[in-house]
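And now, subunit A:
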Amino acid sequence: MTSGVGNPCNKNFGQGRRTKAINSDLPWKELTKAGNIYEPGNSNSYETGDWRTLKPVWNEERCIHCLICWRYCPDASIIVTNEKFDSFDYKHCKGCGICANVCPAHAIDMITEEQQPLKKKEAKKDE
Partner candidate 1 sequence: MAKVLEIRWHGRGGQGAKTAALMLAEVVAEMGKYVQGFPEYGPERMGAPILAFNRISDEKIHIHSNVVNPEIVIVLDATLLGKAKITQGVGEDGIYIINTTKTPSEVRELLGLDDGKLFTVDANQISLETIGRVIPNTPLMGAFVKATNLLPFDEFFDKVRGQLSKKFKSKPEVIEGNLEAIKRAYQEVKSE
Partner candidate 2 sequence: MNNRVALTGNEAVAQAMKQINPDVVAAYPITPQTEIVQFFSNFVNNGQVDTEFVAVESEHSAMSAAVGAASAGARTMTATSSQGLALMFEVVYIASAMRLPIVFPVANRALSGPINIHCDHSDAMGLTNSGVIQLFSENAQEAYDNMIQAVRIAEHPDVLLPVMVNLDGFITSHALDILEVLDDETVKNFVGIYNPEEFLLDVKNPISMGNLDMYDFYFEHRRQQVAAMEAAKKVIEDVGKEFEKVSGRPYGLIETYKLDDADMAVVLLNSAAGSAKGVVDELRAKGMKVGVLKPRAFRPFPFEEISTALKGVKAVAVLDRAETFSTLGGPMFADVRAALYDLKNDIKVINYVYGLGGRDLRLEDVEQVFNELDEIVKSGKTDKVVNYLGLRE
């Protein structure tokens, strides 16, 4: 017989931050039971920003803060503060370019990652 009595999967319960137990470096006994996920919103920790080949940059002078980009962004990567465009969430922005496409004021440009250093009012760390 390969393992002892009792369910080793249960040893995981009650260890607090159980999302830590979802990690492909861990052995089977230390993973959560059946791959259950115990903390909501954990897709935030999966950074899709490195999928990007083109990145959006903001032209502050042209922006009219209509927030159409915010509405269209499929990855919720437009950060808005006080009902005004604030910045892009580059940790999660995949660079699809929808924001640039829908912007009526042409205030978003898509550039290659190497083309230009980041401007002052860009990626804010999410919390």
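Basis for inclusion: all candidates are chains of the complex that A comes from, given by their letters.
Rule of thumb we're sticking to: contacts are C-beta pairs under 8 Å (C-beta built on N, C-alpha and C of every residue); 3 or more make two chains touch, one makes a residue touch a chain; residues count from 1.
All values derive from a computational prediction rather than experimental measurement.
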Result, touching chain for subunit A in the complex among 1 or 2 = 2
Key: Of subunit A, residues touching candidate 2 in the complex   = 1-3, 5-10, 13, 22, 24, 26-29, 31, 33-40
